[in-house]
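Only one protein chain is missing from this complex, and each of the others stays in its spot.
Just so it is clear, A and B label the chains in written order, and each chain counts residues from 1 on its own.
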Amino acid sequence: MDMNEIKEIFFQECEEQLAELESGLLKLNDGDRDPETVNAVFRAVHSIKGGAGAFGLDDLVSFAHVFETTLDCVRSNRLDPGPEVLKVMLKSADVLADLTNAARDGGSVDEARSRQLIKELEALANGEVPQASAAPAEPVAKPVAAAAPPPVNDEGFQPVAFSFDDFDAAEEPPLMEMPTYEIVFKPKSDLYAKGNEATLLLRDLSRLGEMSIHCDMGALPTLDRLSPESAYFFWKISLKTDKGEDAIRTVFEFAEWDCDLEISLIEDEVAQPGEELPMQPVPFDLSILDDEPAISVGVVEEEEQLASRQQDRDAAVAAAATASNVLQMAQSATRAPAEKAAPAASAAAQSAAAQQAAASAATPTIRVDLDRVDRLINLVGELVINQAMLSQSVVENDTNGTSSINMGLEELQQLTREIQDSVMAIRAQPVKPVFQRMSRIVREIADMTGKSVRLITEGENTEVDKTVIDKLAEPLTHMIRNAVDHGLETPEKRLAAGKSAEGTVRLTAKHRSGRIVIELADDGAGINREKVRQKAIDNDLIAADANLSDEEIDNLIFHAGFSTADKISDISGRGVGMDVVKRSIQALGGRINISSKPGHGSVFTMSLPLTLAVLDGMVVTVANQTLVVPLTAIVETLQPEASAIHSFGANQRLISIRNSFCPLVDVGRILNFRAIQANPVEGVALLVESEGGGQRALMVDAIQGQRQVVIKSLEANYTHVPGIAAATILGDGRVALILDVDAIVAASRGQSLKPEMSLAAAG
Amino acid sequence: MKKRVLTVDDSRTIRNMLLVTLNNAGFETIQAEDGVEGLEVLEEANPDVIVTDINMPRLDGFGFIEGVRKNDRYRAIPILVLTTESDAEKKNRARQAGATGWIVKPFDPTKLIDAIERVTA
Partner (left out) sequence: MTYAAKNLTTDGRELIAFRVGAQEFCVNIMSVREIRGWTPATSMPHAPSYVLGVINLRGAVLPIVDLSARLGMTPAEPTVRHVIIVAQVKSQVVGLLVDAVSDILTITDDKIQPTPDVVSSEFEKSFARGVLAIEGRMICLIELEAIFPQEEREAA
């Protein structure tokens, strides 16, 4: 593993942390005050900062640092995460995501925005909670946890590594006259309890220069009064070094709090430390440290002896041992009480383990390159086609009496289907990431429009093919923008209409009959039908006297260039309208529908296939061509009776079904497969439901059967064909086209509406 | 014999960096993802030194250090804390919990190894 790989891991982790961050903040926004939620949010930012630091991503580090500081205030209950505070935090999460993306892919971020948020975050950390609608906080006078951490005075908090370069400038005597320091080091008991070793400190000290050590054992009590956990020795060290006092302090960095340390520079080199303090010099053999395993074995033996014949031992023996011996003895002596403590510790560990079991009910996962999965899916697709071709040729070659072959084929078909389903499931992912992105969109639009919006998401764990998810983000973004910009009213208007000032946008996902249904509902004003109708007339979309149902009027908004906003706003009026949304949903094999209730809001319903790779279809014949009609579009099939067919106008025909009239659509004509209309009585009518257009009866010549087909792109080597959604390969190895029912229906309405795609113009 | 280091950190990034750095420096590295796992693997890992993060889910670094110090066998083991900040208060808490020393993130390999060398014989 090299640094680039670790960096890749870091960015993956960032994505997870950012998702965690946002969902945590949203939970807080919903009033969740679970400390663990706050902790998770804090950790997410903290982790990003930690990793970013390792890769020198300074912008990311400094923003994360300020963010983290403010979150720490929330964590320690110094700052209440009220709505205004969370607003700032959610925006900060967005900026953090931008910074992360910029760090990964290059590119720039809105620096003014991130600076502004740093100010706001600092203000929050400083106890300045913004009022609703208050102007952004002014920069605070007192720098709080500034982006660049201020140098801390106490050396105790300097980084571990120590650079000798820092001391170059020190006014010190030249090398030949090395200064001598006198160091008095009195460890406290805590020093050992925290895993520090006086001997190791002395070893490190000795590396700085020429050193002589005196050990004072004067405080050592008699054995009966000796507390094994206490520190009784102190050292007086004379060290001749040119490394400076800071280097000495660095050695004691970890120990500083648990010892008394005096360091002084001896001006007069002649002065001998031993003369000043009446201490008993103890030969201190540092070489024992170089042979640590051997000595520790010896110590253990000694310790056991000590334990058994303690009273017989002379105190001097103990004193001769190094400080670490004292600790070893201490451990030995306190073994009994420590063992009492052990069950408690293990109980704690057990309950922690139980927690873990509960927390990580998630099954183990592996990360797989998407390419590998796609390769597998392609191969399975080939397998399905091959299996179908094999079955067909067996049937064609008449295998009467060889039922074992047929049975084998059936099993093969079953297996193939199962493999296919399993492989497709690999690509299935929850829609959560896309939904999460939407909350950011809502925040931004709400900000820009001055509206107050609450986004509620439901069913975010609903799974669908990754490709669908990836392609869903764009149309969904657009619809959300529309919902907030056009759907919801301003707070004033809402209040005037007796609604709460805050609008609600509800985004839900669920599975329904083999498809995923995504609903986007707002509680805004609903579609202004009069306005839409007028606009459609103005734009020549409908005749001035056209008689349209409410549903048909609502669905006019899906027509190209249609925008009802009085002024083209910066948000949703960029020349792309709902027609683009509709087309991208259709490109995914989906349908989109709107239902609206004046004064109560609108609901957009999208129904999408769970996978883009396979489709259940009805194989039909039209003008000697084999076509596939997606099964999901078909309501029922019927054999038209001559009496049920009624001509209408110049070349329209209607079919009466249970006392209602439904327009007949000749698929062969629409696709230009034949010049004259077929006789409906000789064919089959497929009653289809198309969004917005109500029901239509598609005329085909014959039905061959139902089949699951593997979807093949036409665009890969050719181009989009109006009226055709995709292609597939049938059992005979030939390509069959999959009908785009909605486009066919739309084209059939060419008389009253301009077709969205110039079907007639093509070819 | 190789010195054994137990690292406890919830960040995949940091875990990987620690692993690479420590292995390159000739240590044997055992990794845990949080305090709870750290305590669970402690006996089996039988480390010579522990490097732990502070902010972790389930059981944070403070709790983990306290847990180790309560363990009769490991209560004297050097524990280095990975911290991102020069925050006196946090370091103080870590020390109170029983940390031996600390490493300020982002660490470079030298700093990390230096600190480990300093607390191990």
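Keep this in mind: a residue touches a chain if its C-beta (ideal position, glycine included) is under 8 Å from a C-beta of that chain, and two chains touch if they have at least 3 such contacts.
Owing to the predicted nature of the structure, the values given are computational and were not obtained by experimental measurement.
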Report, in label order, the displayed chains that the undisplayed chain touches. A
Of the residues A:F11, A:W257 or A:F673, I need the one that contacts the missing chain. A:F673
Specify the residue from the set A:G24, A:G617 or A:G723 that touches the hidden chain. A:G723
Touch list for chain A against the chain that is not drawn: 378, 381-382, 385, 625-626, 671-673, 712-714, 716-724, 727, 729, 733-737, 759, 762-763
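In this section, only the chains that are shown with their structure count from here on.
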Where on chain A does chain B make contact in their complex? 1, 5-6, 9-10, 12-13, 39-40, 42-43, 46-47, 49-51, 53-56, 65, 149, 152, 154, 156-162, 192-197, 199-200, 203-204, 251, 253-254, 257-258, 289, 292-293, 327, 331, 335, 338-339, 341-342, 344-345, 348-349, 352-353, 355-356, 359
Within their complex, state which residues of chain B touch chain A. 1, 10-14, 16-17, 19-20, 35-37, 39-40, 53, 55-59, 67, 69-72, 75-79, 82, 84-88, 91, 95, 98-108, 110-111, 114-115, 118-121
